[in-house]
Every structure is written in structure tokens, then in C-alpha cells.
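Then we have chain A:
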Amino acid sequence: MNAQAMWLNPWISGFSFAESVPQWLLTACGLVLIYCLVIVPSGAVMGYLERKLSADFQARVGPNRAGPAGVLQPVADLLKLLQKQASRDWNWREAIWLLVHTMALYSTVAVIPLGSLLLLVDTDMSAFLPFWSALVLALGTMFLGLSQGSVPGWFGGIRVAAQALAGAFPALIALLCAGIRAGGFRWSEIAAAQSSSPLLWTAAANPFQFIAFFVFVISGLVLLGIPPMDAAFSAPDIHGGVSSHLSGRKLTVFRLGRFYGFLLWSVIAVVLFLGGWELPFGLSTELRNADSPRLLQIFELCWLLSKTFLLVLVVTWIAKVNPRSRVDQVTDFAWRVLSPFSLVALIGASLVAGWGAL
Partner candidate 1 sequence: MEPNELLQKINKLVPGAILEKQRFGRSAKTCLWVESEKLRELCMALKNDPAIALDWLENLSAMQLEDALVFTYFIRSSRTKERLILRSSVELTSPTERTDFQSLAGVWGMAEPQEREIAELFGIRFLDENGVSMKHTKAAPNHWKGFPLRKSFVFDGDKGTRGGPCR
Partner candidate 2 sequence: MIESLKTDLTQWEIGPYDHSLPGPMLLRLRLDGELIVAGEVETGFLHRGLEKALERQLWRSAIPYADRLDPEGALFGELALCLAVEEIAALAVPPRAQSIRVILSELTRISAHMGYIVRVARAVGSETMVHYVLRDREKILDLFELATGARVSLNFLRFGGVQADVTEGFIERVLEICELLRIRLKEYNDLFTYNHAFIKRTRGIGTIAPELARAFGVTGPNARASGISFDVRKEHPYSGYDFLDFEVPVGRRESQHLGDANHRFLLRLQEISTSVEILKQSAEAITSGPFALRKPEESFEVPRGEAYIRIESSRGLLGCHLVSDGGAYPERIQFRPPSLALLSVLPQLVRGIRIEDLPVVLATLDIGVAEADR
């Protein structure tokens, strides 16, 4: 049976019609379900948390009208954006952007690791796949910027490309470090090399892995253009750059894509370096022994996502107190600081691994 659909089995095994449904359909439904049940709600929750927390950091109130303590604000925002009239018609360039964007989104949903039983694609190379997907997202964003035919759009697009290329190298090297420790790039192997205790996480294994973790997170910010490295989307000089002409539904798609890239990156960082989905107190083993795959799936997903959210919030926190860096400074930083550090981490991690093998 195909890997994508496997995670659905515990949920549909009781129904007889499931046998007759073709596999490709099940796979597609699985992807859509993950998208609707995990990624979009995460976006809403994180959007709310980010607004509320940054309001706390900045000595103001934040959203407080829609629902108790403003919890319905993301829903209200979404509804408002969806209702807005399009400022101009679609052109073929934007259609290309949407196509690439959608492809990137859905292909990465297929490779995102969400739990020991929610591994959609678990091959020898699976740790690299989301990485390439992030580059595809950047490509789509660049197309969008170039498609606008305006100076801010061009600069936004070019900056996206420059940052993505600059961030990709250190990120890739940092990824190798985690793989060296785990002995492979299969999600299940990487998870098996760690445990729920923070002392046994890859990031805590040795100083080189810790450097690799840092490099991985920061170069992700560079690669995806997350604040404070978001010169491609900066408001004061190029009016939002890539997104300067977007409004309404297009803006919703764009923002969700941006958030999705960030979430994807954080999930991978957690899986690679911060212990992944392994539940504390040996709960994972117990649930597996008790043969309750549905509970296992849900708990592991929630555990993984809460770690991810924490990481996202820490990054947001840092972004809130730091000014936006200039794009040439960002790429300089990625090439001249992050890359050497990642190489040091790689050499160190190899030595440590070799030492252990002796």
C-alpha cells in the first residue's frame, strides 16, 4: 500500500467502502485533510498567538473584539480578505505564480513529517525533500514579484532569489550534520536517534550539533525571508515588495504560503534537532503496545506541533525586538558567517561520529 494513504487506515478500516476507493483518491484526500486539519488551523492559531504576544511585548492590547479575548480574529480576517473585490484581473504571470505556489504547497505537504504514524514519504532522501520544496516556494514568490511589472515588485523578487540562494547553502550543510548523527536521512531514523528527553536531542548531542541547529534555524529565516530577515517584503522602501500589489484572496493565498514555509521549516528543525515527535514518559511506546494508533497519531501530532509553535514564537520574539536587516547584509551574513559555522559544525559532527564508530 502506498505510504501517503497508510496513515488513513486506522480511521477508515471499519468502513467497507474504503476497500473499493482507488489509492490515488485516498492519497489526495489524505493530503487535503492534512492541509485543512493541520496547516490552516495552525496558521490561525499562530496568527492569533503572534498578534496577542507581540501586543504584550509592545505594551498594547492586541485583538480583543472578535470572540472572547479576540480568538476569532483570524477567522474574521480571513472572511474579510475573502470577500474583498479583486483589485485587478488575473494575468498569466500571476497564474504561473499560483501554479508554482500550489505545487510547492501540496508537494511539501506530502513530505512533511508529523509523527511516527504520520510519515507520508519515508525514504532515504526524505529529509531533503522539504528543503527543495522551500526553494520551490521561493521560486514561486520570485515569479510573483517579477510578474508585477513595477519597481518594488522587481526588487522584491530579486531579493527573494538572492536570500533563498544565500540561505540554502548553510541550511543544507546543517541538515547533513543531523543526518550524520542519525546515520541516514529517513525521518524514522532521525527520530529514532533521539528521544523525548532534551538531553538526548540531536541539538544537545555535542556542541557541533548545537551550532548546526542554530545555523539551520537562522538560515531558514534567510531562505524564506522571515522577519527580521524579510527585506524582500519590507514595507518602508518597497511597499511590501513581492506582495505590494496583492489584496483580498490573492493576499490570503500568499500569506498562507509564507506562514506555511515558516511552519514547515520549524517542523523540520524540531524533527531534526529537537527530539521530533517522541512523547515524554515513554508514552509513545505504551500507546504503540496498547495498539491504539489513532491516539498515538493525535498525541504525537499535538506534541510535535506544540514544540514547533514554541520555536516559532521564540523566533517571532527575536524578530519583534530587532530591526529589519538590509538585504545585502543578510546575504553577507549567510555567506560569511552562517556558512563557515555550518562547515565547522559539519567537520565537528563528522569527527564525533567517526570517533564513536572507532
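A quick word on the picks: all candidates are chains of the complex that A comes from, given by their letters.
The rule is simple: a contact is a pair of C-beta atoms (placed from the backbone, for glycine too) under 8 Å apart; a residue touches a chain by one contact, two chains touch by 3 or more; residues count from 1.
Note that the coordinates shown come from a computational prediction; the quantities given were computed from them, not determined experimentally.
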item: Among 1 or 2, touch partner of chain A in the complex; value: 2
item: Contact footprint of candidate 2 on chain A as seen in their complex; value: 54, 57-60, 151, 155, 227-228, 230-231, 234-239, 320-329
